[in-house]
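All protein chains of the complex are present and in place, except for one that has been dropped.
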Amino acid sequence: MDKRLFLVLASLALVFPLSSGADDGKPWDPAVGTATITGSVKFTGKKPRSRPIDMAGADEKCAEAHGGKRLKPDTVILNDNGTLRNVFVWVKSGVEGWSFPMPEGDAMLDQKGCMYSPHVQGMRKGQSLSIKTSDPTAHNVHGYAKVNRPFNRSQPAGAANVTIKMKRDEASPPMKVKCDIHPWMNAYVAVVEHPYFSVTGDDGSFKLENLPPGTYTIEAWHEKYEVMEQTVTIGDKETKTVEFAYPKS
Amino acid sequence: MNDPQYGWWLPPDVSVHGADIDFMINAIHWFMLALFIFWGGFIVYCLIRFRARPGHVAIYRDIEAKWNRWLEIGVAVAETVVLVVFAMPVWAKIKDDLPLAPEQDAMVVRVVAEQFKWLFHYPGRDGTFGKTGPEFYADDNPAGLDFDDEAGWDDITVRGFHFPVDRPVIARLTAKDVIHSFKIPVMRITQDVVPGMEITIWFQAKETGRFQVGCAQLCGLGHYEMKANLVIESKEDFQKWLDEEHEALGLDE
Amino acid sequence: MSEIVIPYRTEPHPLTGVTSGKLGIWLFLASEVMLFGALFSSYVLLRVGAAEGTWPTGVEAGLNVPIGTFNTLVLITSSITMVMSWASLKMGNPGAFKRYMGATIALGMLFLVVKGFEYSGKFHHGIFPATGWPGASDPSTFYGFYFTITGLHALHVFLGILVNIWLLVWGLALYKTEPERFAGRIEISGLYWHFVDLVWIFLFPLLYLL
Partner (left out) sequence: MSESHAKLGFLRSYVFSTDHKVIGIQYGITALLFLFFGLCLMMMMRWQLAYPGEAIPIIGGLLGETLVDDGAMLPSFYNSLGAMHGTIMVFMGIVPLAVGAFGNYIVPLQIGAPDMAFPRLNMASYQAFVIGGLVMLSSFFLPGGAASSGWTSYAPLSVTATTGQTFWLIGMIFLIASSLLGAINFIVTIIHLRAEGLTFFRLPFFIWSQLVTAFLLLLAFPPLQVAAIFQLMDRLADTSFFMPTGLVSGGDPVAAVGGGSPLLWQHLFWFLAHPEVYVLILPGMGIVAEVIANNSRKPLWGYRPMVYSLLFLGFMSFCVWAHHMYMTGMGTTMSTFFQITTMIISIPSVIILTCLVISLWGASIRFPVPMLFALAFLPMFGIGGLTGLPLGLAAPDAHFHDTYYVIGHFHYVVAPGTIFAMFAGIYHWYPKVTGRQMNVPLGKLHFWLSFVFMNGIFMPMMFEGMAGVSRRLFDPTVYEIGAAVHGLTTMSSWSAWLLALSQIPFIINFFMSMRKKERAEENPWQATTLEWATSTPPPHGNFVEPPVVYSGPYEYSVPGASSDFSPQFIKQES
C-alpha cells in the first residue's frame, strides 16, 4: 500500500543524486520533419450502453450549468460517422534521440459544469498541467499518477489554478484524474516526451505531423478498450494513413 | 442561509420511530438536569456553609448519610427503567422489525456510498433490481450494474434521495471504498456503511419535506462534502418523480 | 551521590513471595498474553467470518507439518536446557550453566534457521503475506496471519536469544559478586523463554494442523 515510504527512505539514502539527463538528444531540426501520419479510429462493435449522470441530487450548482439536461459519461462517445472519440494516438517508439522545442504555456484542464474538459489530452514532459475551475462549487483534483508524483489538491469555487509540473513520461496508460468531491468527474492526461500525439475528436480522425522519415510504432489508447499498436514506415515528404478499429475482435 | 427549522435543540422529526428516540433524549436530559442541579446546589451550599473561618472546625467522624445510598439507588433504578422500558424495546423495533410482509408494501432502495457522494439505486419500472457486483464498478457505472442484465436497464441510479411519505422504506447499504455513515438527522437515522458488508435498515416518514443526507464517519478529505438532497414527498409526487427519472434514462432513444 | 538501595531486588517480598524482578516479568507476561490473545482472537474472528471453503488448513496451504513438529521439539528441548542451566547455577556449577545456556541459545538459533528455511521456501513458491488462498474464489488472509504471527513469535525468540547471549557472555560477571541475583536473572529470562515456547505450542496446531 505504501510504496512511497520506501521511495522517501531510498531518496534520503541517496544524498547525492546520480547524474541524470542522459536522454537529451540533438536539437530538433524542423527541416527533417516532413512526413505525416493520418488516420481515424473506427468503431465496429455494438454500441455500448451508458446511463445518464444525475448531478442535481448531489450538487445543484453542477446541474445548473447544464440547464437541467442530463449528461452521459464521456467514456465511450461514438461519432455520427461511426468513429470513436477520445482515443489517444501517439508515436510510441521511433523518434528517440531528438530534443524537441517546448510549447509555450501550460496544458489546460478545465472543470466546467462538474465535468473535465478536455476528457483526454496529451501534453509534453516537462510542461506544466494547469487545472482551472470555472464552477461555483468546490472541486478536489486528484491525479492518480503512477510514474509522476501523484497529487491531490482542493479547489474551492474561484480558487487559483493548480499547476503541476509533469516531470516524467506517462502515456501508456495515461494518468487518470478524478474529482474527489464529484465521483463522476474523470479525465486522462498523457505525458509524452515528444510532440507526436493526437486525440480523436468529433470526426474520429487523428494527425501526426512533421515526423522525420522512419519506422514508427503507433499506439492507440482508449480508457475502456485494449491498447492497439501498428507499425508504419514512412519516407521523406510522405503521408500515410493508419486505421484503427475498436473494439478488438 | 439560516434555516428556521433548525435551532439549538433537536431538529424536526419526520420519522415514525423518531418520537420514541426524542422522548428518551428529552427525558434523559431532564433527569440529567435535575441531578446536576441537585449536585451543584449541594456543592455550593457546602462551600458556603462549611467555608474555613476562625472558630470553624471540620467534623472528623464520618457523617451518617443515608440519602446518598438512596441517590445512588435512584440513579441505578432510573437507568434500569430507561434501559429496560425504553432503550431495548425501541432499539429492537428500529433494528429488527423489518417490514417484510407484502401487505406492508415496503419500498426497497439500494444505497451505495463512495468517496465522496451517495448513490441511490431504485429498481425501476419492472420492480426488480438488476444484477450488481463490485466487479462491475467503473467510472461510468457507479452503481456497479451488470449492463448486460436487462432487468437492471430500467433501474434508476441517482445522487439525490427521494422516498414517499407513510410507506416503509428498506434501505440496503453498501460502501465501495471506506467506512461511511448514512445520517439523516430529521429521520433520526445514523448507520455506518461498511465495505464488504450489506447492512439493511428500515424507516418510515410521517411528513413530507426537503432535507439533506450526510456522512457521519470520516471518510477522507471530501468527507464534509458528502451530502445528498433528500426529498420526502407524497406518493403521487414520488410516482411523478419516478416517471421523470424513467424519461431521463432515455430508454426509447 | 551514593547508590540508592532499592529493596526486594534479591529477597522476596513477604506479600507476594517473589522478588521485584520476578513480579515484573509475570506482569510483562500478562501483557504478552493479551498480545498473543489478541492475535489469536483476530485469527478466530476472521476465520469464522470467512466464506465456506476459503480458509485453508495448514496442510492445504502447504505448511510442512514434520518441519513444524521438529521445530516444536527444538523449542521444548531448549526450555529443558534453560531449566537445567538455572538448576546448575543454583547447585553452584557455573561450568554446567555455561554448557546448558549455550545449548539453549544454539537451539533457539536452530529454530530460527529452520523457520527461515520455511519462509524462504514459501517466498520461492511465490507465497507472500499478501497472497490469498489460491484455491478459493474469495481470497482469505491465512498467509497474512501465518507470516505475521510466526514473524512476531520469531522476533520474541530472537530477543530471547539476545538476552541469553548477554547473560552468558557479559552478565556472568555478576555471578562472582552476587550469585543469587544472577540466578534470579536467569530465572526471569527462563520464564520469558518458557512463555515463548508455550506460545509456539499454541501456534503450531493453530496454523499447521487446524
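Going by the order they are written in, the chains are A, B and C; count residues from 1 in each one.
Criterion: a contact is a pair of C-beta atoms (placed from the backbone, for glycine too) under 8 Å apart; a residue touches a chain by one contact, two chains touch by 3 or more.
Only a predicted model underlies this, so the values are computations on that prediction, with no experimental measurement involved.
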In the full complex, displayed partners of the excluded chain: A, B, C
Which of A:Gly57, A:Gly94 or A:Pro183 contacts the chain that the document leaves out: A:Pro183
Missing-partner contacts on subunit C, residue numbers: 1-2, 4-8, 13, 15-16, 20-21, 23-24, 27-28, 30-32, 34-35, 37-39, 42, 45-46, 49-50, 54, 128-130, 132, 138-141, 143-145, 147-148, 152
Touching residues (missing chain, whole complex) on subunit B: 1-3, 5-11, 20-21, 24-25, 28-29, 32, 35-36, 39-40, 42-43, 46-47, 50-52, 56-60, 62-63, 65, 68, 71-72, 75-76, 79-80, 82-83, 86-88, 90-92, 94-96, 114, 133-135, 137-139, 142, 176-179, 181, 183, 185-186, 188-192, 194-197, 199, 211-212, 214-225, 227
Contact footprint on subunit A, counting only the chain that is left out: 1-2, 4-5, 8, 140, 142, 144, 149, 152-156, 159-160, 176, 178, 183, 186
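Convention: only the chains that are shown with their structure count from here on.
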Chain pair with the most C-beta contacts: A-B
Chain whose Cα centroid lies nearest the overall Cα centroid: B
Most distant chain from subunit B, judged by the mean position of its C-alpha atoms: C
Between subunit C and subunit A, distance of the C-alpha-averaged centres to the nearest whole Å: 55
Between subunit B and subunit C, centroid-to-centroid distance (C-alpha), Å: 48
Of subunit A, residues touching subunit B in the complex: 48-52, 54-60, 70, 73, 75-76, 138, 140, 152, 154, 178, 180-184, 186, 223
Residues of subunit B touching subunit A in the complex: 114-118, 120, 138-142, 145, 147, 153, 157-161, 220-222, 225, 227-229, 248-250
